[in-house]
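Comments concern the structure below.
Missing here: one protein chain of the complex. Every other protein chain is in place.
Every chain is named by a letter (A and B) in the order it is written, and numbering of its residues begins at 1.
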Amino acid sequence: MGKSKGNRSKDKKENEFNLTRRRFLKLSGVTGAILWTTHKTIGQLDSCLASPLQKKARYEEKWVVTSCLNCQGRCGIRIGVVNQRAVQVTGNPYSQVSEGKICPRAHVGLQVLYDPERIISPLKRTSSEKGKQIDPRWKPISWDQVLEEVSRNLRNLRDGLRPHHLLLFSGLNSRSNEDLISRFAEAYGTPNLVTGDALDWEAERAGNWMADGHFDLCAYDLDQTNYILSFGADLLESTPPVARWLRKWGKFRREKSIRTKVVSIQPRYSLTASKSDEWIPIKPGTDGALAMGIAHIILHEDLFDHRFIKEWTFGFEQYRETVLQNYSPEAVSKMTGIPTETIYRIAREFAQTRPALAIPGKGALAWSGGSYVGYAIRCLNALVGSIDVPGGILYQEQPEYRAVPKVPSDEIAKKGLKQPPLDLRGTERFPASRVVTNQIPQSLIERKPYPIEMAIGFNSNFNMTAPASRSWEEALKRIPFYVHVAPFISEMAQFADLLLPSTTYLEEWGYDHSSSGAGFAEVRIKQPVIKPIGDSKSIGDIIFLLAERIPGVVAKAFNGIGNCAEEFVRLRTSSLLSWEEFLKKGVWKGPPYQYKKYPTIFHTPSKKFEFVSGNLRALLNKKGRAIGEGTEILPHYSRVRWLGDESQFPLILFSYQPLLTFDNGSQNYPWAQEIFLPMQGMGWTSPAEVNRETARSLNLRERDRIWIESPFGKIQTYVKISEGVPPNMVCIPFGQGHTSYGKWQKGIGCNPNEVIGVDFDLLSGQSAFFNTRVKIYKA
Amino acid sequence: MVIDLDKCTGCQACTIACKVENNVPHGSPEEQRLRREIYWHKTIAVSRGKFPHIRTEILPMPCMQCEHPPCVTVCPAKATYRREDGIIMQSYRRCIGCKYCMVACPYGARSFNYKAQETKPYHRQDDPPDRKSWEPWPFPARTQGVVEKCTFCFHRIDQGLKEGKKIGIEVVPACVEACPSQARTFGDLDDPQSQISRLLASRSSFRLREELATHPKVLYLSR
Partner (left out) sequence: MEMNYSTIEGTSKGYKILIVFLGVMVGVFITSFLVAYLKGQQVWGVNNIIPWGQLITFYIYFIGLSAGAIIISSLSYVFRRETYEAIGRLAVFMGILLMIGAMVFVMVDLGRPEKAWRLFMYFYLNNMSSLFAINSIFYTGYITLMLIYLWLIFEGKKRFAAIIGTIDVLWAIAVHMGTGAIFGLIGNREIFFSPIKPFEFLMAALTSGTSLIILISVITFKLTRRMIQEELIFSLGRLLTTIIVVLLITVFVDKLTHLYFPNREATLYLFTGDYWWIFWIFQIGMGIGFPLFLLTYPKTKKSSRGVVLAALSVVIGVFGERAALVIPGTAHPQPFFPGNIEGPWGEPGIFPITFWESLLSLSIVSFVVLLFVLGLRYLEILPVRKAGDIPPTLDPTVKG
């Protein structure tokens, strides 16, 4: 214990700071020296620009033209590949459908390519049970083994004279792959090739077909239109070709002298509605009534295009009578919930702004009377003379690929192709349909008209994207042998016995043309930007490999069209342009669009635009169906048939499709997931949007977890109070609720398809998505 | 930069293209819940009104590259600084991670690296060329602990200047290039003949948080 005095002391004790002046100076000197040295050395590395100490590595850059396949738009893109890694995506300026622009999903393609959970080798299922939550316990096997097993099964089925027991699913594939798949189906002898078209747009096609004989989607001249009246269409989110809509939106809003006015008629305030000039909330399912009501006003006030109607239409008088009798604006106002003045105003604006376009969207078409809604809207366009004119409806031209030799046929194939199709297309039940995707589960479960023994799925994921997922799961369980061909293990692949890893669209050869939209024809190349990852093969090559293992007409069908996908593509596009040019430019564009082809463009009995559908009349006559008072072959509105009793299920489930999950089988992409819902500013989620008053009356607060229950099932998510949702609806986005592999998608959100019931537009086979009623309550 | 809100379709291609170009790490559900996701460019939605008279505006927000940037004022290590042509640069080497700039930024343009990003599956590990090089494709290895933000793709501009290309016409930031509706324009605000100046003369425009007098260089053309 030491003591020191408070006054000055000459004794230096141990417990004091032993600091003499000399020491202090020494210490300062050393510190200063250290600081100066540090400044001179480390400080130099601290330059704001590139340090001279760093070296430049070897750097190899190339740009490959190809096309995208994240949706049906299939836009031309250029991929920047640096040191053998794809790092950049831009549009292809030669592609004019979207003027060389691409949508955000094209960039996400890089994550599609490098998805760490892709299948890289063929896999075989080792667990005997199949189910949604059941682990298949995949075992890798070699390509030889898997091709042998698949082709053996195919051969056996064919030798057993039952080729029609083969079911082929085709999801989103390139056109060249689609051509190869359908060639295979035809040569093999099965009529059961099911695509997902009936989940999206069949009603639009049927409506168009009734009007002018084109069983095809609408194409629009957006460059020159001055008024767009959209019925239930999410133009900026899920109307293919998406990139075209995004580019043309900018164009017709501010790049032409007259700014196009856009009116969005939708039950819910969507992104498109927020960008439109007017949003008109409408009662769900009543778009047909509104279209007829607008027609009423146009007819009544004599605002239609007399010349076109007189010269190029058929059945106008009968149409006019029906409309004027049944669809007065006051009555329509009651049906749709839109004030009468608004209907008058919109109708007059639409008719008096030329050229104008009326556009149907899934929100208006995916109902049980959907084809007629499409027909009614098509007729609106005809009334204002917007058919095949600048700024109006266009007729999509198809590219003329070089014809391939006809598919050789034998007795087995002939007999097989004559069998009734599994999805009952073109039958009594769905007379005008070309595919009825959502009929498959019922047919499989009931084993009608015959059981299926084998199925192959190409990039399909219908139990995620089709209504009533449960019945799909039940149905898939009953397929004895299911082969799935895709780059990822999707929900459908979980029921497979064999998994064949196919390449993504960035590693394969193909040709593609976008879904209808631009009018003129345009073909884009698909070529590999990098070598296929893992042991994957492109679908085209897989089909060639399978075909050569099935002797007979199947193998013969695939002779003479090239030996692999690349040669097939080269052959088919040789009628359009030279291969070298195609490889370099990536795009072939057809001749410029010719307008007013009235003498030749209408594929109807009267060779004119028909307000009373002769095509349908002929079809129904062939089927032996009596045509009633005639409403059946005219556009009309039929009341919505709800699934679920209103007293028990008070709310309507109205789901919507955001851009970032549009047409996607997989959603394992963080770039898309984190910004999934722009209107809500949220990602990684799929909330149920509920009106404020509805939530209050049900005692629900923001973020409460709720069950959404329909007569067909229930799903769980949480509440988001939204002002854009009407009081009697609940809105959930599509695209989440995955349960298959992929850590960035599994278990996120919920899938509304699980609770949506099975219903159809019986004419076209289009699945109805919006007529399911639900109730919500706290979880 | 000028963003035309009437042409903008709210597709968010700009946000994704920025991530592709600059190797910005993606987030995760956990990170979004905790607000740790890194966005160099973000899109916000602003609503007003009640059903059925509701209006939602979608606003893309890059770094505003302000003329009087609060972040440059408060950075103690001069890690963020304004260069001659007006772009506010961010030097990851000098940044000490004090986050003062994040507090000071009125637009929330800055994000902090809360962890090393190399562990993420989609992150480009073998970035071409040498990761630390800054030309012409700089994906500088951003370590944990530094702040990052949009730089108007200065690497593209510098490369373009070296090659004698016209800035704003042939060379634009990734977000401007990716916008499908061509709602974004980039160029020289000081040049009265540039496309930007002409656009601004044609319609009314506004900037965000004008009252803070930061004089942002990103202007919005109203609908």
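As a working rule, a contact is a pair of C-beta atoms (placed from the backbone, for glycine too) under 8 Å apart; a residue touches a chain by one contact, two chains touch by 3 or more.
Treat the numbers as computed from the prediction; the structure is a model and nothing was measured.
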Name every displayed chain that the left-out chain is in contact with. A, B
Full-complex contact with the absent chain, from B:Val2, B:Ile88 or B:Val147: B:Val147
Given the contact definition stated above, which residue among A:Val64, A:Val389, A:Met679 or A:Ile776 touches the chain not shown here? A:Met679
Touching the unshown chain, chain B contributes residues 32, 34-38, 42, 44-48, 56-57, 59, 61, 70, 72-78, 94-100, 102-108, 110-116, 143-147, 208-209, 211-212
Please give every residue of chain A in contact with the chain that is not shown. 1-9, 15-17, 19, 35, 38-39, 43, 46, 677, 679-682
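FYI, only the chains that are shown with their structure count from here on.
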So, in the complex, the side of chain B touching chain A is made of residues 4, 6-13, 15-17, 19-21, 26-29, 32, 37, 43-45, 47, 49-52, 54-58, 78, 81, 89, 91, 93-94, 121-122, 124, 126, 128-130, 132-135, 137, 177-183
Residue set of chain A touching chain B in the complex reads 45-51, 54-61, 82-83, 85, 87-90, 98, 101-104, 107-108, 110-111, 114, 116, 236, 243, 245-247, 249-251, 253-255, 269, 271, 274-275, 279, 281, 659-660, 670-672, 674-675, 678-685, 691-692, 723-727, 744, 748
